[in-house]
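Only one protein chain is missing from this complex, and each of the others stays in its spot.
Chain nomenclature is as follows: A, B and C, assigned in order of appearance, with residue numbering initiated at 1 for each chain independently.
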Amino acid sequence: MGTAKTIGLLTGGGDSPGINAALRAIVHRALTESAEVVGFYDGWRGLVEDEGRNLGPSDVSGILHVGGTMLGTSRTNPFRKVTEGEEVRWEPTDMVESIKETWHRRGLDSLIAIGGDDTLGVAHRLTRYGLSTLGIPQTIDNDIAGTDYSIGFHSALVTVTDALDKLHTTAHAHHRLLILEVMGRDSGWIALLGGLAGGADVLLVPENSFSVDSVEQKIKHRLQQGKRFSIVVIAEGAKPQELQGRQVSRGEVDAFGHVQLGGIGYWLADQLKQRETLEMTPRVTVLAYLQRGGVATPFDRLLATRFGVAAVEFASEGMTDVMTGLQGTQVVPVPLASALAGTPKPLDPELLRVARSIGLS
Amino acid sequence: MGTAKTIGLLTGGGDSPGINAALRAIVHRALTESAEVVGFYDGWRGLVEDEGRNLGPSDVSGILHVGGTMLGTSRTNPFRKVTEGEEVRWEPTDMVESIKETWHRRGLDSLIAIGGDDTLGVAHRLTRYGLSTLGIPQTIDNDIAGTDYSIGFHSALVTVTDALDKLHTTAHAHHRLLILEVMGRDSGWIALLGGLAGGADVLLVPENSFSVDSVEQKIKHRLQQGKRFSIVVIAEGAKPQELQGRQVSRGEVDAFGHVQLGGIGYWLADQLKQRETLEMTPRVTVLAYLQRGGVATPFDRLLATRFGVAAVEFASEGMTDVMTGLQGTQVVPVPLASALAGTPKPLDPELLRVARSIGLS
Amino acid sequence: MGTAKTIGLLTGGGDSPGINAALRAIVHRALTESAEVVGFYDGWRGLVEDEGRNLGPSDVSGILHVGGTMLGTSRTNPFRKVTEGEEVRWEPTDMVESIKETWHRRGLDSLIAIGGDDTLGVAHRLTRYGLSTLGIPQTIDNDIAGTDYSIGFHSALVTVTDALDKLHTTAHAHHRLLILEVMGRDSGWIALLGGLAGGADVLLVPENSFSVDSVEQKIKHRLQQGKRFSIVVIAEGAKPQELQGRQVSRGEVDAFGHVQLGGIGYWLADQLKQRETLEMTPRVTVLAYLQRGGVATPFDRLLATRFGVAAVEFASEGMTDVMTGLQGTQVVPVPLASALAGTPKPLDPELLRVARSIGLS
Partner (left out) sequence: MGTAKTIGLLTGGGDSPGINAALRAIVHRALTESAEVVGFYDGWRGLVEDEGRNLGPSDVSGILHVGGTMLGTSRTNPFRKVTEGEEVRWEPTDMVESIKETWHRRGLDSLIAIGGDDTLGVAHRLTRYGLSTLGIPQTIDNDIAGTDYSIGFHSALVTVTDALDKLHTTAHAHHRLLILEVMGRDSGWIALLGGLAGGADVLLVPENSFSVDSVEQKIKHRLQQGKRFSIVVIAEGAKPQELQGRQVSRGEVDAFGHVQLGGIGYWLADQLKQRETLEMTPRVTVLAYLQRGGVATPFDRLLATRFGVAAVEFASEGMTDVMTGLQGTQVVPVPLASALAGTPKPLDPELLRVARSIGLS
């Protein structure tokens, strides 16, 4: 492998549990092949402004299970989106030049960027400037193509199913109609798998618009069967047909002239409250950022550890413009171009079918 | 203790973790003195309509840690509130007569009612009709006087502090301003003790009105100290001075002509978003019914077990019109009249002082 | 699919979290194609003695996340193992005849058996008697071939990593040498993946014998690096070279003439205590049956739900002598013969390599 390498490292995008486990694995794996690791702070900002430091084993001690990212993150993007008609282009800003300067000043051989589609997109575009970059996909939304799962998704599921377990006991005791709003502006992975694992009664995802009528029907059907409570899981991006399939956005004036301070969960509750046949006042829980936080599950720690080890090894083998992907039980290199082209990854139709086959939809 | 007694049992009000532990203890304790226990379904409704059944050890097996209540609950109230000027009276409805019939048909010697102030109030008023009733206080709000703690409060605190632990990791990684709305329409016990235990940065309770300005100041002060994130805990009943100290009610038109679909958490977020100096978009999590659900903590299981045992013993000793109360480490009988007169129990001023003394308020 | 089918259902072997989720999915899935489900109690015993009952949705309400199995389990085996020289055969006992009688009395079309290799082996052998059986693999050991994961494994990992998280805080504060004994008489899956996810420092699995000397060396190496604590994860079936690669069995007289009341964890602690260079008294935690208990993870609930749905569908399609297997993201039918032939499934060598590549082994 020749002389020792220097690997840059940063984390971008909305954070999720498991990132720290990847950082730890990268540092440990680099150590066994005598590579240096430089961690940059707050995503691309740290690389642009050259704020970072060398990371050794003691820096990553005790972080394995801790949520968040010890390197911080930001929304800084060295490229600017340009839309012309149908076409979308990304143009470099001055920050790209700064990144190249940091790269040479630090003597980087490779850069590992851990993040969602934005972060991975930047990593991909930087390769055009002669920089060797690798990606590790992390997002609780699980919508990155080329990998069965991204870091953080299974930990977010735990938050959702824990919430559903709690709501079940009180819904049952109290004959309640409870609505749980979960993350997912464009993607229903969290809602679908969380709702399935947590035993929701109604499931609403952004991929398929829904009508308030059909929700009402399902709850009434349950009442007729003697089930005096219902739990609805709704993704924040679910689209009611009553709003012509638009999303309900917080802070905007909605179709009824209301300023919408709460999101779709409250909107649905408001609609259902007016259906007198239900005889239940709906109550709303909004998990929001809870889903990004907390202790990473074993699944995510293992995935993150494997991704971290693989990223260092891919770098050692001279790969660039790829991300780590879990395919079945194997971790493989996935070209960033193809991963980005397939993102957002559609919902697994088989899981939708399974949900419907047991009466959930 | 003479011939075997028959004890009626019901659970009322909003449920909370730990009720089942009390039911289990009552059944086991009754067994050791050969008393019968009849459990009625869905609060006072079960007693009114004589829907219930005998409970033995096998009925309460495996429920010790399960949230909710195996007997169900409802808002049925055999008394009707009558307000004349300043005065509030409770008048019996026909249901009281039905309760007396059930009582004699079942041969009840005592009734143990587990619930909040409404439930305990009914138990108290029924004693005027010659019925021997005892209460066990349960409410996550912890606002019943005469007892240091009610069943469920410490379990609700776990939900709040777990949420704060999760929000901390992501707030820190992401430099976020996060708002956590917790239960407490009139009482700040959950917000104060939960916020203190979870390390909130700003704490807003119903007992003291707040101004958006002062919240903004605290967050700015933290920013100046280099703390790039803040977490606000706000009770649902917190009262902004900007609204002349009114509560923000869901579904109502607010002072700005907006229909308020989300609650005070969203209102505060909306206000703070307009303060440009903060440079952070606030995000809201609403726990709502999560706080009623889930596994009871050891503290609540022990409290519930002790309350259950004591209630059976108080009944055996011929007591009536009392509830179980924790005072220090002792469980004592507390006259229902005095407990109800002191309810809602004010916030412990010493805990408020402790919170302020470490910079939290 | 013609006339409605009747599906028998039983659970066998050591239990694990997630079984109830499979039972629930089977009942719900059968409902949507109008099939009847008969649940038999306590594994094969219930089928032999015809103890069981029809299961409908209300029977499986509220069990989704509950550990254990609502049907119970037992070690009853209708076949008897016969060993002749190198060869092992299974001979039918009278119980097979009883099973056939139950089968016809109940009008079963198929039987779904949820269990480990013993249970699946019986299901396989019964097909020779004209009975249509299907298997669902569940075992915390994850040693059944033909499926990437079995129900229960990921939930057991949570117990192990939770334990390691707890041990880390106190080991670090207290400069302790802590030993965690986990399940795995012949299989190191729990130890390897749990130790990797939980950040163990030394990892001992049944597949590779170990020497006390090498354990001592690793701990001393850590001490020299300033790491004043170490955590050893050891599978109950790990084999010390000092005992010629034999397992330490509880209750037996060991090589040193000691009655071995505790298992390998205590044996290792006793050996390390005598190594004065370590200057630390080792302390042992034995998880044992904790690993079988508790709430199923989302991963296990989803897997169990998918396995349950697939098993009903495989039965409807007339399949027999197969089990459900997870291969990548797909659930597929796996011939029981080939699954059993490959069991116990060897440890994933890639995961062993990953562990070693970051200094853990």
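Here, contacts are C-beta pairs under 8 Å (C-beta built on N, C-alpha and C of every residue); 3 or more make two chains touch, one makes a residue touch a chain.
Since this is a predicted model, take the numbers as computed values, not measurements.
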Displayed chains contacting the withheld chain: B, C
Hidden partner chain, touching residue among B:148, B:186, B:216 or B:242: B:148
Residue among B:233, B:248 or B:295 touching the omitted chain: B:295
Hidden partner chain, residues of subunit C it touches: 11, 14-15, 17, 19, 66-69, 72-74, 159, 162-163, 165-176, 178, 250-251, 256, 258-263, 266-267, 269-270, 273, 283-290, 292-294
For subunit B, residues in touch with the removed chain: 24-25, 28-29, 31-32, 57-58, 62, 64-65, 148, 154, 157-158, 160-161, 165, 168, 172, 193-194, 196-199, 225-226, 295, 297-299, 301-302, 305-306, 309, 313, 327-330, 348, 350-351, 354, 357-359
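The rule is simple: only the chains that are shown with their structure count from here on.
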Co-neighbours of subunit B and subunit A - touch as defined: none
Centroid spacing, where centroids are CA-atom means, of subunit A and subunit B in whole angstrom: 35
Where subunit A and subunit C are represented by their mean Cα positions, the distance between them in whole Å: 31
